[in-house]
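Structure first, commentary second.
Every protein chain but one is kept in place in this view of the complex.
A and B label the chains in the order they appear, each numbered from 1.
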Amino acid sequence: MNAPLLEIDGLRKTFDGIFALDDFSCAVGKSEIVGLIGPNGAGKTTLFNVATGFLRPEHGQIAYKGHRLLGLPPYRISRAGVARTFQNLRLIRQISVLENVLLAFPAQPGERLGNVFFRWKTSRTTEAANRRSAMSLLGEAGLSEKAGDPAEALSYGQQKLLSLVCCLAAGAELLLLDEPVAGIAPAMIEKILTMIRDLPKQGRSVVIIEHNLEAVTQVCNRVIFMDAGRKISEGTPEQVRNDPRVIEAYID
Amino acid sequence: MSQVLVNGIVASCTIALVALGFGLLYRIIRFFDFSYGIIYTLAAYTTFGLAHYLKAPLGLALVLGVAFASVLACSLELFIYRPLRGRNASASVMLLASLGVYIVLQNMISLCFGNDTKVLRSGSVNVGIGFCGARITEVQVALICATAILFIVLLALLNMTKIGKAMRAVAVDSDLAAISGVPVNGTILCTFVLASVLAGICAVLVSMDTDLTPLMGMRMFMYAAVAAIAGGIESPGGIAIGALLLGMAQHFGIWVIGSQWQDAIAFLILIGCLIIRPKRFVCRG
Partner (left out) sequence: MKCGIYTCIIGMEYVLHIAILVGIYLILATGLNLIAGYAGLLSIAHAAFFGIGAYTAALMALNLHSPMVVNLACAVVLAGVTGAVVGGPSLRIRDDYFVVATFAFQVIVFNVLNNWVSFTGGPMGLPGIPQPSLFGWTISSHTAFLLLVGCCCVAVLWICQRIVHSPFGRVLKAIREDEVLAQCAGKNVAAYKVLVFMIGAAMAAVAGVLYAHYISFIDPTSFTVMESIFILSIVIIGGAGSPWGPVIGAVVLVTLPELLRFVGLPSAVAANVRQILYGAALVACMMWRPQGLLGQYTFQKGGSRQ
C-alpha cells in the first residue's frame, strides 16, 4: 500500500475557547484530489494555516512524506514541496505576471546575496532557464500575452489562475488550494478545473477547499466534510453528498 | 532615596498623562502620530507666549494654550489625517506624514521662540515643601493631583458617557461602529481634542516645574509611547502601570548611573517589551 503523502492526526486548535479544529485527522495519498467542504467557520482554512506553518495547534501531528511538519516555519514547509493559495488571493501586484511566477521557483542561485556578486553566470543561466519554464507554464494557462503586465492588471479570474501557476512553478507535490474557483466566471472555472484535474497525472496531490459542490464533484476523488472543526464525513463525492449527517449539518 | 521615590512618582504622573492621551489616540487612529509630540510642546509654548509677552494671567494662559493646541490637533486631523484615511493610506504613510508635521511645527516654534530654554515660573526657583525627607514643589503636587483627577475623569468618560462608548466602539472596529450609526469622524475629532487636553495640561504643568525647550515634546511623546507599549496600550489601567514602571525605572536609573542615560533606559525597556511580547503578524489567510 502506498504510504500517504500527508498524514494529519488528532489536530486541535482553539481560539479564545472556540474549537477551530477538534481532533481532526485525515490522510492524503499520492496523485489524489481531495475536496474539503463544510460551512463557513468549519475550520477548513485554519487547517491549511496549521499545515503550512502559520498557526501552531495545541495538539496533534502532521507528517508530510514521513517528516514532521509541525514546528517548521512556513518557508521550510514550502520548500519541502507544499504549496498553497489563499481564499482572498495573495499575489505581488506591483510586479509583473512573469515575475510572480519566477518568484515561485525553488532553489534559485540568484536569490543568495553572495551569488548576486560572485557567481553571476550561474545565476543568469538559472534565471534564463526559469524564464523559459515560466513562459511555458503561462502558455499552458493561456496567460502568455499578459506576462509583462503587472499582476494587478489581470482580471480576478486570471489572478486566481496565476496563483495556481505559481504553485506549479514551485514544483509542489502537494497543493492546498483555498477556494480556487470562487467568484469567477464559468469559462475560467472550467479552465482552472481542467488544470487541477491534470495534476495527479504529474504525480501531484491536491486538497481543495470549495463551496462550489459541482466543481468538487467534478474533480475530486474523495471528499471530506467538516463542521465546527470536526470531520463529519468522508468518502466519494456521492457518498458524502448523500450522508445524512452532512445533510443535517447543512440544514443547521 | 525618598527623593528618588518622589521624583519617580512625579515623573510617572507626567508620563501617565501623556501616555493616556497617546493610548486613547492610538487605539482609534491606529498609527503612531508623531505630531502628538508637538501638540504637547505647542500648548506649553503658547501658554508661555501669552503669559510672558502678553502678560496674561497664568490660569487664562493655560486654558488658551491648551485650547489652541486642541484646535491645531483638530486642524491636522481635518486637513491631513482624515483625507489620508479616506484614501486608505497605510499606517506607515500616516506615520510619515505626522513626522513631517512634527518637523515643520517644531522648527516654527524654534523660529518664533528660539532654541534656548524658556522659563514659565513666576518668581524664583521654588525649593518646595518638605515631605518624608524629600522635597516636592507645589507644581509637582498639582501635577500628581491633576493626574489622579484626570485619570478618574477619563475612566468615567470612557465607561459612562455616550462619547466614551463611541470611542471604545471605534477603537474595536471602526467599520462596524460606522454601520451601527456611530459618527466615526466626529468621534476621532473628539479623541484628538481629549488627547490634546491631556497633553496640554501636562505640558504646562511640567513647564512650570522645569523649563521649556522645543524638543520637550518629542521626548515626552516617546516616553509616553514606551509607557503605553510596556503597560499594554489597550487599557488605561495598563498604561498607568506602564507609566509608573517607566518613571520609577528612570529615576532609579538616574540615581544609580546618572541622568544622561534617561533616554537609553526608556528605550531599552521598550525594546525589551517589544521582543518579549511581540506584536506578531498573524496570517489570517
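Assume a contact is a pair of C-beta atoms (placed from the backbone, for glycine too) under 8 Å apart; a residue touches a chain by one contact, two chains touch by 3 or more.
The structure presented is a predicted model; accordingly, all values stated were derived computationally and were not measured.
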item	value
Touch with the omitted chain, as defined above, among A:20, A:34 or A:166	A:166
Residue, one of B:80, B:178 or B:248, that touches the chain absent here	B:80
Among B:4, B:56, B:74 or B:108, residue touching the chain not depicted	B:108
Touch with the omitted chain, as defined above, among A:3, A:116, A:129 or A:185	A:116
Contact residue for the chain not shown (choose from A:64, A:86 or A:225)	A:86
Those residues of subunit B which, in the complete complex, touch the missing chain	31-32, 80, 83-84, 88-97, 99-104, 106-108, 110-111, 115, 218, 222, 225-226, 229, 258, 260-261, 263-264, 267-268, 270-271, 274-275, 278-285
For subunit A, residues in touch with the removed chain	52, 54, 73-75, 78-79, 83-84, 86, 88, 90-95, 99, 102-104, 106, 108, 110-113, 116-117, 123, 127, 166, 170
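Methods note: only the chains that are shown with their structure count from here on.
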item	value
Distance from subunit B to subunit A - Cα centre to Cα centre, in angstrom	48
